[in-house]
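Complex shown without one protein chain; remaining protein chains in place.
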Amino acid sequence: MSAVRSRRGSVAANVAALLVFAFFAFPVYWMMTTALKPSGEIRTFDVKLFPTTLTFEHFRTATSSAGFWTFLRNSLVVSLSVTLLSVLVALLAATAVARFRFRGRRAYLLAILVVQMVPLEALVIPMYLVLRDADLLNVLPVLVAMYMAFVLPFTVWTLRGFVAALPVELEEAAMIDGASRWGAFWRVTFPLMAPGLIATGVFAFIQAWNEFILALTLMEKSNQTLPVWLGTFKTAQGTDWGGLMAGSTLFAIPVVVFAVALQGRIASGAAAGAVKG
Amino acid sequence: MDLDADRSPVRPPRPAAVAVEVADTVPPAATAGGGPVPPAGLPAAAPRRGRGRRAGALPYGLVLPSILLLAGLLAYPLVVLARTSFQKLDLRQLIRRETVWVGLDNYATILSDREFWTVTVRTLVFAAVCVGLTIGAGTLVALLMRRLGTGMRLLVSAGMLLAWATPPVSAATVFRWLFDEQYGVVNWAVTALTPLDWSRHSWFDSALPAFTVIVLCVVWQAIPFVALTLYAGLTTIPDDVFEAARIDGAGAWRTFWSVTGPMLKPVFLILTSLSVIWDLKVFTQVYVITRGGPDRQTVLINLYTYVQGFGVSRFGLASAAAVIMVLLTLSVTVWYVRTMVRVGEEEL
Partner (left out) sequence: MRHRNVVVAGIAAALVAAGAAGCTDDPQPADAASTPQAKDITVWLMNGSAPDPVVKAVNADFAAKYPNTKVNIEIQQWDGIQEKMTTALAGNTPPDVLEIGNTLVSKFAESGGLRDLTDRKADLGGDSWLQGLSDAGTLDGKLYGVPYYAGNRAVLYRKDLFAKAGISSPPTDRATFVAAAEKLQAKFGSDPKFSALYFPGQYWYAALPFVWDSGGDVAVKEGDSWKGTLDSPESQAGLSWLKDVVTKYSKAPVNGNENDNDPAVPLGEGKAAMTIDPGWKVGVVLKNKPALKNQIGVFPIPGESADRTAPVFLGGSNLAISEGSDAGDLAYEWLKLLAGEKAQTQLATEGGVIPNKTTLLELHKSDPILSVFDTAAKNSKFTPATPKWANVESSTILQDMLVSIFSGRKSVPDATREASEAITKTLNG
């Protein structure tokens, strides 16, 4: 076993890598090619690995379906809000937990973990009852708040680890050099936190983006989100499989874009960190 | 080089190096419930630097927003959930806004149903299998990634990213098709490439093949998160540690168990406990792929409670079932929780 990371890896490792890639990518490939096949060729005895005819009609159907752009807007608004706000709140809490000793700290950590075990579906009934009585049904910010609460346990735990790893001396060194306390924080500490913030941000985004049951139950038509829209391909006339797959592909794209774009960020964060280190 | 220090499995890496190497990795992926934890545990080994300062009201102010959110939107609904579990809340009561107390009737109904116990055991076994496969395969992939060049590593990450970004409903649908009796690619490929004739082989006629498909679908979307997180953790272990182990004559297996594993213990802890929690809750894949069939043999506990409650509009019963599920999850993960909190405590 070579401990040195060779630049191109061994043949065996590369073959294994290809197999692993194929395992993960094939179902996605199937999803996307189905989205591009004409309806008649989707469920057929004549299995084709490579589609012979391509059509964009399913994507056209999907994007022109009623409410698509509204749902997309709602999903983006909700998910981005959840991401930014929950990372912020979690960062505050993580700083407190990682850097200070205070009474109730252990209880707080424990409570956060326990709360993680509650399945979101279980909260549908009580949330509906509570919101109904408060006449707050169909209010989008409530959805944002719920998702934030749901991702908090995980984001706090993760950021706690990152905050705890930060070297205090670097901040102190910057302050000796004349930077204010906040200046030191922003310019020194914050970039080092980048990977943690991004990781938790991506997690929060995914949770909010994919959530379905609360959006369906607590919101009405104009406030609903994309996962609900995916259900529109099941009609009384059977399921529009092509449309469903096209919709799924469209649904997955923002997530992939979001994560891939952040990948680049992290790499540059590494360069910055290396200089500081 | 101090050989004794190198042999120590708990050698603390330099904190700055932690930040650098973590930054070097792909963001961990999230599954239908997943989330990444870059080395939350590694900083635990960082030398104490006088961080545990007592600072009056500031920490309370910092945790306040999170406490408000959690209390208002998770804890309070939990209380309401518990209250509802003692009520009869069918469609009639819901629409007419009547409150009918039935004490422990809902719990009695569920706990006395023989199917409930079958389903619970089945779910525990299912979760164990899924978690085992996810963590096992995730570890192997992470180790593999460590041995690849940048290009191949990005390829593998990209593949995993695609799998994780797919909405669970769509993933389940695709897997249902891939294993379809009539139109499925898997049967077609097996028939074409092997002497077997699987042109009408049914995967959903009995529980075991059906579960194979379900487990495959769940694990397919769960591995990326585990693999990428572990890989992030692996990159924080400096190469000299491995070099030292190799010089000492340790093989790959031994190195993992004595060196890598213990260093990543906190990461493994949180990954495993999260995986257990999520795999106990699996619903979408079962619903889409088999809907609990054949003959209700693939019903897992979340689907069971859904059918018993929502399916027949008996929300009091559904609430009781949800409470039972939470308590069940709690009892299974209590060991992990305690260990994690203890690990977290050690940092201060």
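Order of writing sets the chain letters: A and B. Residues in each chain are counted from 1.
As a working rule, a contact is a pair of C-beta atoms (placed from the backbone, for glycine too) under 8 Å apart; a residue touches a chain by one contact, two chains touch by 3 or more.
None of these values were measured; they are calculated from a predicted model.
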item: Option touching the unshown chain, where B:R83, B:K265 or B:R296 are the choices; value: B:R296
item: Selected from A:L80, A:L110, A:V168 or A:V260 as touching the chain missing from the view; value: A:L80
item: Contacting the left-out chain in the complete assembly, out of A:V15, A:L49 or A:A66; value: A:A66
item: Of A:S10, A:T53, A:S180 or A:T239, the residue in touch with the unshown chain; value: A:T239
item: Of A:L18, A:V47, A:L72 or A:V139, the one touching the omitted chain in the full complex; value: A:V139
item: Contact footprint on chain B, counting only the chain that is left out; value: 90-92, 94-97, 176, 181-182, 199-200, 202, 204-205, 291-296, 307, 310-313
item: Chain A residues touching the omitted chain (full complex); value: 39-40, 43-46, 66, 73-74, 77-78, 80-81, 84-85, 88, 128, 132, 135, 137-141, 144, 186-187, 190-191, 194, 216-218, 220-223, 228, 231-232, 234-239
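Everything below uses one rule, namely that only the chains that are shown with their structure count from here on.
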item: Whole-Å gap between the CA centroids of chain A and chain B; value: 15
item: Contact footprint of chain B on chain A as seen in their complex; value: 1-10, 13-14, 16-18, 20-25, 27-28, 30-31, 34, 43-45, 47, 49, 89-90, 92-93, 95-102, 105-106, 108-119, 121-123, 125-127, 129-130, 145-146, 148-158, 160-162, 164-170, 192, 194-196, 198-200, 202-203, 206-207, 210, 227, 230, 241, 244-245, 248, 251-252, 255-256, 259-260, 262-263, 266-267, 269-270, 272-274, 276-277
